[in-house]
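Inspection log for the structure reproduced underneath, given as structure tokens.
Missing here is one protein chain; the remaining ones are kept as they sit in the complex.
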Amino acid sequence: MSEDDTPKEEAAPVIRLEPSKTAFIFIEFQNEFTSEGGKLYPAVKASLEKFGTMENAAKVLEKARETKCTVIHCPIQFDKGHAEIGNRPYGILKDVKDGEAFTAGTWNAEFADSMKPIESDLVVKGKSGLCGFASTNLNFLLRQHKIENVVLSGFLANCCVESTMRTAYELGFNVYTLQDCCGATDVDGQEACFKYNFGMFSTPTTSDVIMESIPV
Amino acid sequence: MSEDDTPKEEAAPVIRLEPSKTAFIFIEFQNEFTSEGGKLYPAVKASLEKFGTMENAAKVLEKARETKCTVIHCPIQFDKGHAEIGNRPYGILKDVKDGEAFTAGTWNAEFADSMKPIESDLVVKGKSGLCGFASTNLNFLLRQHKIENVVLSGFLANCCVESTMRTAYELGFNVYTLQDCCGATDVDGQEACFKYNFGMFSTPTTSDVIMESIPV
Amino acid sequence: MSEDDTPKEEAAPVIRLEPSKTAFIFIEFQNEFTSEGGKLYPAVKASLEKFGTMENAAKVLEKARETKCTVIHCPIQFDKGHAEIGNRPYGILKDVKDGEAFTAGTWNAEFADSMKPIESDLVVKGKSGLCGFASTNLNFLLRQHKIENVVLSGFLANCCVESTMRTAYELGFNVYTLQDCCGATDVDGQEACFKYNFGMFSTPTTSDVIMESIPV
Partner (left out) sequence: MSEDDTPKEEAAPVIRLEPSKTAFIFIEFQNEFTSEGGKLYPAVKASLEKFGTMENAAKVLEKARETKCTVIHCPIQFDKGHAEIGNRPYGILKDVKDGEAFTAGTWNAEFADSMKPIESDLVVKGKSGLCGFASTNLNFLLRQHKIENVVLSGFLANCCVESTMRTAYELGFNVYTLQDCCGATDVDGQEACFKYNFGMFSTPTTSDVIMESIPV
């Protein structure tokens, strides 16, 4: 499956993911981030190019479906006017509201062409905040499907992906994070979060390694 | 506002709800429960008739909007096939899945005509389980809007309304429950939960009292 | 193991609990409830006598230990002064604070003699509210130990046990509730919650059935 012939000496042998217990969670692969014309695309473009994020994520998605892992898309969206967010926001929700980002029903909130859900996938509902668990049915879906392993990718590496990783670890899942399937507004920030933080709450790995770790 | 002229000697003076800090949460006023043709309508019909649930709830909704309280609708729905629920469910989620209840995109999952959201209302997303908080953005909405008081009504009194009440109390909200704006599959069960349980986790009250408790 | 010779035709065959995936959660078996001299003992005494709660619970605890299930005690306690609870409580936390119940360091908050933890048991920390999950490390313990089945007993049937049951169901555990190992301030209330509510969120059963359901 991998186009890379070089052997993965260390990490590969360790990870064996049983499809019936494994979910791939794709966080916010929506045009606002992923596509020319998206409001946040210019900010993440350097990161996408450096890591090959979109190509890698598409390959991982295909592999996850082929191997009958659970595929979960985790989008964020807000009603027009962003009334979900209060009147005096601060931090990143202020930027989201001021920028009218991820408005439901617009092209911007739609999934990237290469990452659209198909009928056998699950789509998380309710994401209004940053952590994929905090305002959603993600934990419900994972527990109903007896998932033990979660593999995380998406946007932003040090924002929603990192919050989701931290909570997933706290909830007792085996968490894997794919550095080359993430995007961030700052390449150095993306490298810093993987360097300093991700190893505490997950097994950081890459698309190639993870794809070899699922039995076909 | 109240059509009832008899004085409310005891409860009324105690409750004063400041609209900017108060949310009315209407739980699952959807055709599946509320309307002729809904799969669960026959089961709750006796309760609706006994308590005047639909008439009372409509009046409360109107009053909440008039007084600029926050209005929140909390529907439940599942994608066709109910894949959100696992393969071997038990308890009430088994009934929901087996009965294909609340399927998104069908009339059954739509709001009752008298209880449809308008633009200034908020609609909770993600409800796949019973508690209004457990798989949704409800807590996010309430905290973003600096809500301190929540007034609960809807379906089923002893299932989703009661779970939502219990969690809201645990989260530190001032919780009010409206017995005459709820429905249940068993009139005795509805009376039992109010008699034995609701006073531990809320101030049980009625539509008339609550409507007099909001300054115009 | 059971002293009851009558066959369990229906329920017994269904339940098979694998010890490595099963936790018995004993909720608030503390002197305040369980023992002569406890402030709430007079209120629950009739229920204890009717159901044989203390005898049954002790047998279940012994069986759980023998079969190497995970044993978890879930006590509630407050620092002297009950500062954990705010200044204007209502509902059942007001009763707890006004009554200075479950004060840490007093005999009242200690476990009943027959239900004291031993070294191989786990003890939940942090319970300041009613639901066994809401303010504690219970979910952390269960997930760290890969528990799938939880068997609930304790006090009060329709308060803390019921809230814990509702949340455990929402979190995807297989929940079993033992009516004859619970206590309540009102025998009718205990029967009502089992009759109307417990079947929606658990498999209600009894001490005899559950003890036969664990392979020795």
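So that you can tell them apart, the chains are marked A, B and C in the order they are listed, and the count of residues begins at 1 in each.
Criterion: a residue touches a chain if its C-beta (ideal position, glycine included) is under 8 Å from a C-beta of that chain, and two chains touch if they have at least 3 such contacts.
Because the structure is predicted, anything quoted here is derived from the model rather than measured.
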**Prompt:** Pick from C:Glu62, C:Glu84, C:Glu100 or C:Glu148: which residue touches the chain that isn't shown?
**Reply:** C:Glu84
**Complete:** Only one of A:Asn158, A:Gln179 or A:Ser213 touches the unshown chain, namely A:Asn158
**Prompt:** Looking at the whole complex, which of A:Gly37, A:Gly52, A:Gly81 or A:Gly199 touches the chain that is not displayed?
**Reply:** A:Gly199
**Request:** Return the single residue from B:Thr34, B:Thr103, B:Asn139 or B:Thr177 that touches the missing chain.
**Result:** B:Asn139
**Item:** Missing-chain contacts mapped onto chain A
**Value:** 86, 90-92, 129-131, 134-135, 158-159, 162-163, 166-167, 169-172, 174-175, 186, 188-189, 192-193, 195-197, 199-203
**Request:** May I ask you to list the residues on chain C that touch the chain which is not drawn?
**Result:** 79, 83-86, 89, 122-129, 134-137, 139-141, 144-146
**Item:** In chain B, positions touching the absent partner
**Value:** 139-140, 142-144, 146, 170-173
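By our rule, only the chains that are shown with their structure count from here on.
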**Message:** Please classify the inter-chain touch graph. Allowed labels: line, ring, star, complete, other.
**Reply:** complete
**Item:** chain C against chain A, contact positions shared by both copies (same if over half, else different)
**Value:** same
**Prompt:** When the centre of a chain is set as the mean of its C-alpha atoms, what distance in Å lies between chain B and chain C?
**Reply:** 29
**Fill in**
Chain-centre distance (mean CA atoms) for chain A and chain B, in whole Å, is 34
**Item:** Distance between chain centroids, defined by C-alpha means - chain A, chain C (Å)
**Value:** 39
**Request:** Note the residues in chain A that touch 2 or more other chains, in rising order.
**Result:** 139-140, 144, 146
